[in-house]
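Handing you a structure now.
As you look at this complex, bear in mind that one protein chain is not there, while each of the others sits in place.
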Amino acid sequence: MTDLLTVRDLHTTFHTRAGDVPAVNGVSFTMREGETLGIVGESGSGKSVTALSIMRLLPTPPAEITGQEVLFAGQDLLEMSQDQLRALRGNKMAMIFQDPMTSLNPVFKVGFQIAESVRMHMNLGPRDSWNRAVEMLDKVGIPNAARRANDYPHEFSGGMRQRVMIAIALSCNPSLLIADEPTTALDVTIQAQILELMRALSKEFQTAVMLITHDLGVIAGMAQQVLVMYAGRLVEATDTRTLFAKPAHPYTQALLHSIPRMDDAQNERLQPITGQPPDLLKMPVGCSFAPRCPKAQARCQRETPPLVEVGAGQRAACFFPY
Amino acid sequence: MADETMLATSMTTDALLDVQDLKVYFPMTGGLLQRGGAVRAVDGVNFTIRRGETLGLVGESGCGKSTTGRAILQLIPVTGGKVIFNGMDITKLSPKAVRQKRAEMQMVFQDPFSSLDPRYTVAQIIGEPLVNFKRGNNREIDQRIRELLSTVGLPTNSLNRYPHEFSGGQRQRVGLARALALNPSLLIADEPVSALDVSVQAQVLNLMEDLQQKLGLAYLFISHNLSVVRHISQRVAVMYLGRIVEITASRQLYAQPLHPYTKALLSAIPMPDPVLEATRQRIVLAGDLPSPVAPPSGCHFHPRCPRAQALGNPERCRQESPTLTMATLDHAVACHFPEA
Amino acid sequence: MLRFFLRRLIGLLFVVIGVTFVTYAMGYLAPNQDPIAALLGQHNTPQAYATLKHEYGLDKPWYIQYGTFLLNLAHGNLGLSYRYPGQSVNDFIGPAIAISIQLGLSALILALVLGIPSGIIAALRANTWVDTSLMSVMLFFYAVPAFVIIPFYQVLIDILVANNLPTLPVQGWSEGLTYKIVPVVILALTSMGYFARISRTVMLEVLRQDYVRTARSKGLSERRVIYLHAFRNALLPLLSVIGPSLAFLVSGAFVIEDLFNIPGVGGAAIQAVANRDWPVLQGTVVVLAVAVVIMNIVVDILYSVADPRIRIQ
Amino acid sequence: MTLPNVGVSEISTFDPALPSDLNSAEAIQLTFSGLVGLDPKTLNVVADMAQDVPSVANGEITNNGSTYTFKLKPGLKFSDGNPVTASDFAFSIDRSLDPRLKSNVATVYLGAIKGAMDRYAGTNGVTSIIGTGVVVVDPSTLQINLAQPVAYFLEAMTYSTSFAVEQSNASFTNAKWTDNAVGTGPFMLKEWVHSDHMTFVPNPYWYGAKSKITQITMPFIKDTEVAYKSYKAKELDMDGLGATITSADYADAKALPNHQLQEGPYLETNYVSPNWNIAPFNNQAVRQAFAYATDRDTIAKTVLKDSVYSTDHIVPNGMPGYFAGLQGLAFNPTKAKQLLTSVYPDPTKVPAITLTYPDVGDNKAVALELQSEYTQYLGVTIQLNGEDFNKLVNDVYGNNIQFYMLAWIADYPDPQDWLSLQFTKNAPNNTMNFNDPNFDALTNKADVEQNQATRFTEYNQAEELAVDEVAWIPFSQNKNTYVVQPWVSGFTVDAGGLIPDSVWANVYVTQH
Partner (left out) sequence: MDTDRYLEPDTAPTQLTQEYLMEESLEPGLHSTSPWRDSFRRFLRDKRAVGALVLLAIFILASLFLLPIYEHIGPVISERHGFVHIGPAKYHSPTYVDNLVENAPASSLHWLGTNYAGQDIFARLLAGIQVSLFVAVIVVGVMDVGLGIIFGVLAGYYGGILDTLLARFTDLIFAFPGLLFAVLVTGLFRQAALDRFGNDGPLYLVAITLGLTIWPQMARYVRGQTLSLKEQQFIEASRTIGTSSNQIILRHILPNILSLIFVAATLDISGTIINEGVLSLIGLGVQAPGSSLGLMIQESLANIPYFPMEAILPSLTLTIIVLAFSFIGDGLRDAFDPRSKD
């Protein structure tokens, strides 16, 4: 497998009246073709901003995206003009979002919203692009696709809308699909359907998936590689089995222990992480997890630990891993 | 924790709360010329909660679990059935008497941001119930507020701060302190941690557990998160489209679910264990949750029910609404063909 | 659809009965409001007075008078003017309505055509100097009433006339296009400022929406994102403010019609109050109220066309 | 040419039987005409469609002044080419009185004709006065019989209620007939855009000298200032029909080059009137005190910048029967104060006084000046009340108003219109409740007196009584001010504010 996406030292800063918010702070990773990469983190950890920065979908200003490079299929996205980017977006790299209720334009038919993308990137006529839209709807499991293509988003349930979003995203056979919390707004049984669908389709279309979620369970079931983010930084990056079997970073460890699990001994006391995630406006010097870290030492409060190899294929940003 | 004994003892005590055939219908009214049906949000719900016990109420969005919680507190008009609290049916009480009764059962809300009045300080928020029920003079109330703050683990310098200065987890603690102010015996917690970050959820869950122990509270813990419910509840009721489909001890439910819906629900939860996930057998339900305005006939679950499909879609599921019946001791299920 | 129209019809009926009854009651309750005496003036003789009073049916009890009015109204007949003997109110306000509609619609269109793009431009350049200066101008026009602008305009015209420079006409309406420019522009200013401000707010709100991000993530051109995806949605709240903004236009038209000597309904209504010409006033009130209600229905229909989530049923 | 009709947004009526206002009369005058008219300079009655003016001398007034005979000019035609005969006039006069028309002026001008009052009210079974009041002797001779002799009848006949309308054209029930009205005047209606303007073209069948004007456009302009601005912007060929140039514009108009401003007396007297029935004006000394305290010269010269004449007369200068030697109650603050203190030693004890004025044109400035004068010279407090003109008229005629400002414009050039119609005990205009039997006796006599000189003397005596006892406090007579663009020649307006038919023959417009 070859590298599809290489991100090197990505920084995204929001310039607000209250001050500069370093939402993404030096993130580097690589994604291979066809692979599913999970990014996990709490709200405000910068996982969504990372994805939006790669797509360059953030309004600038207030956002400012800098970095060494973001190579996608050999091209540096950071160097591209908006026109070049537009040719890629929706075509070679597509994205689906958290809230299917608001992510579709309420005033256009879903068929139109799929066909629009197809028509633009695949140079198809109106009829062909519409047929492609119907085909995609059928593929994502919407019954009576030909008829439903003429319906408006509000006539679909949340799960169905997320299917439509997936249809839009996959309509041009992208090599990268970024899914930003695709199931957070859905009920558990619907979440299972959507995840199942994504698994099947990414296999069928040979699409690499960047799956952003706060749910470690979803990561465990979907991803081959995992990135753990905390306060804008990457704190751990490894393959999924290693992460759950042998987490290196104290944050990852704490996270795994703080959530109630279906498979643990029932009523075992949870081990919460003390304190709150840091305010990005007032980032502590040193390791940003240090104030909450049970293992923190003086050095952690002084220096920011770099993301380094701590084991085979396992990188962590901690002076005292494991 | 000595779970078994706890269950055994609580069974011998009287029920603190006994909900009998509770119905809440929302009329769909339009203008002068519109006729409306009714949304059967809660359609004949029965359960009991014993003193000091946590009953988990799980279900997907729109199944009526929050409505049930609110109906118990008489925050919304009850269409039918009884809510017997401490031996008294409170659905028949006057509004004034209901207000008095509410001192004994309190609620914790889902949204830590909208559940606190942004223009009130923490002291005013926590003090409001005390003032309402005239629990002492100013000094006593102030003393009690400080006590409550420490109970929920907030520093005393929070007193004169406003909600917007707190994080979600801290606000939930303020909400808890307010709910505890009147020393209630029942706390209805409506998705109390679902709006919180995962790393903070555990803090609030632990706090709730500690408070229960310390104050002998009973919880009705409403949530869509089965892991959380499993963790905190002694007994769990599963709701689907306004009805309870299964109710039993937590351990029993997760180990041996009888209702096909419960089974599907449990199998849909992703586990944070890649090895397990890779081998797990999943029941993926077909279709969407039907609308509570026009629920399916007979058993509400039958159009999506894998068991009904496996049995060749028996007529009975379509015709007859299954009642909640005891399958084993303390394990009730509403299914014509429960799985053994 | 039928139910929608039936419901709106009942609303319309209520409004018509309401406004006419209030108008009627006011005229009935107010002291010293004898239309016959006003009509006769210096030529008032007991004989003429009695004859006219009978002719206009004013010797009957009030409820008969009002009932007769409603009955005639049901046949589309607004009665006879007191002030203009022998003239039916229909004939009288017919041309006035045509002119007012012309004035109002021209101003509305101008206000929309200028206001909405300004708002969109400001939203796209939010918090830049373009936004600030454009919105300051729009706020000025929104806040400053026509009757304050007109004196400035007249001073300007006088300067132009004094220096033999070309000017636009200072009064009149039907002689030609040049006569219509200034009244329409001045009437449009307030609404233009309003639409610009609303458009900016709405556009900013829409641009924040997830579906706009979705559109961008599909690689659509920025123009398509803004003018198709965002604007189609911004149109909805804009449509819903057009109805109420008609009230603005009508009250603005009162002053404009008065000061530019435009024979529209605004002026007719003011004159009718002064003349105690109840039939004409009733007619004006009914026609204007019905116009406002109808415009609101039209807006509702447009809204349901523009927003697939709303269907008239 | 453009001839604006200023002060209204639409004329009240274009039916000759109906006009009660000058604005309507201006338009009617162009299209309709009668048997007799007025000389633009002297305001004497002259022949129009009649061959001559009836008089005792020419034998056309007989029966002690109760029978008038009119001989029509030969070959008269309506503007549609149909001939005009005596029966057309009989029809027109009878029609004006028809109750269906609801004319509120017909009885004022035609009430003296035998049977007219019954015809108007529909009483005593009178449904027509043709053959009784108006008799068609032959197609070119019309005889009118009066119920009793009245000396001002010919003047009244110059009013449009006796103008000719065509039987096949004029409707009794459909007011819209006037949209296509046919008349006998020098012009005929070409187009009427309601509430906007009227257009007239010369009547090809007009008996008199043809006008050189090929078209008259008559826009309705509500505001006098706007009209003047429009004139200055050269959008109008003239402005000020009906003396509508305001005092604010007067100085400007006076300074216009080429003597564009024409001025002369206008038959309109402005006055304030105290109500004799309401305190404090139930006392003659108080009324006189107010009259003496009225500084007319200041009003005319300072406040209104000479745009009016100061006057203490009731009958205006320029009227036949004007009383040049009248001794009015000229401004005398000392005497005023004396008179008031003779009744109210403490001026603050004077009952509350509200001066109601019509809030148009210069009236507010005058009201403010009067308020200031009465406050200064009499020490009384005056409350002002600016009203819509129509509303004030309604109030004055319908309710007793304590103290009001109004003006009177001649209906026809005879003192009867200024005295008998105003101040006799039951006169419709006696809204100030003037009450003097001597006055009634004098005017009753004069009204029927056939000798013009004797008549006028009697009226003069009556006028003096009304002034002395303070029926009105006249303060100004309007000027007949109007502006005409330099490129218009031969245009004049008479002292009554109308353009007599004969004027048009001389009007022409040069290139500009």
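The first chain written gets the first letter, and so on, giving A, B, C and D; residue counts start at 1 in each chain.
Note that a contact is a pair of C-beta atoms (placed from the backbone, for glycine too) under 8 Å apart; a residue touches a chain by one contact, two chains touch by 3 or more.
Since the structure is predicted, the reported quantities are computational estimates derived from the model, not experimental observations.
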Of the residues C:110, C:168, C:289 or C:302, which one touches the chain left out of the display? C:289
Absent-chain contact - pick from B:38, B:84 or B:103: B:103
Out of D:354, D:400 or D:450, which residue would touch the omitted chain in the full complex? D:354
In the whole complex, of B:213, B:291, B:313 or B:328, the residue touching the missing chain would be B:213
Absent chain, residues of chain B that touch it: 1, 70, 73, 75, 99-100, 102-103, 106-107, 109-111, 114-119, 121, 128-129, 132-133, 147, 150-155, 157-158, 160-162, 164-165, 167, 170, 173, 175, 178-179, 181-182, 203, 206-207, 210, 213-214
Just checking the interface: what residues of chain D touch the absent partner chain? 224-225, 229, 232, 246, 248-249, 251-252, 298, 302-303, 333, 354, 359, 364-365, 367-369, 371-372, 376, 383-388, 391, 395
I need the residue numbers on chain C that touch the omitted chain, in ascending order. 11, 14-15, 18-19, 22-23, 26-27, 30-33, 126-127, 139-140, 142-145, 147-148, 151-152, 154-155, 158, 162, 201, 204, 244, 247-248, 250-255, 258-259, 266, 269-270, 273-274, 281, 284-285, 288-289, 291-293
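FYI, only the chains that are shown with their structure count from here on.
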Between chain C and chain D, centroid-to-centroid distance (C-alpha), Å: 39
Distance from chain C to chain A - Cα centre to Cα centre, in angstrom: 52
How big is the gap, in whole Å, between where the Cα atoms of chain A centre and where those of chain D centre? 91
Hunt down the residues of chain A that sit against at least two other chains at once, touch-wise. none
Help me check something: in the complex, which residues belonging to chain D touch chain C? 9-10, 12-13, 15, 18, 20, 99, 101-105, 107-108, 117, 120-122, 175-176, 193-197, 219-223, 226-227, 229-230, 232-233, 235, 388-391, 393-395, 397-399, 428-429
Going by the contact rule at the top, pick out the chain C residues touching chain D in the complex. 32-35, 37-45, 47-48, 51-52, 55, 83-88, 91-92, 95-96, 99, 154, 157-158, 161, 167, 169-175, 258-261, 263, 267-268, 271, 274-276
What part of chain C is in contact with chain A in the complex they form? 209-211, 213-222, 229, 232-233, 236, 306-309
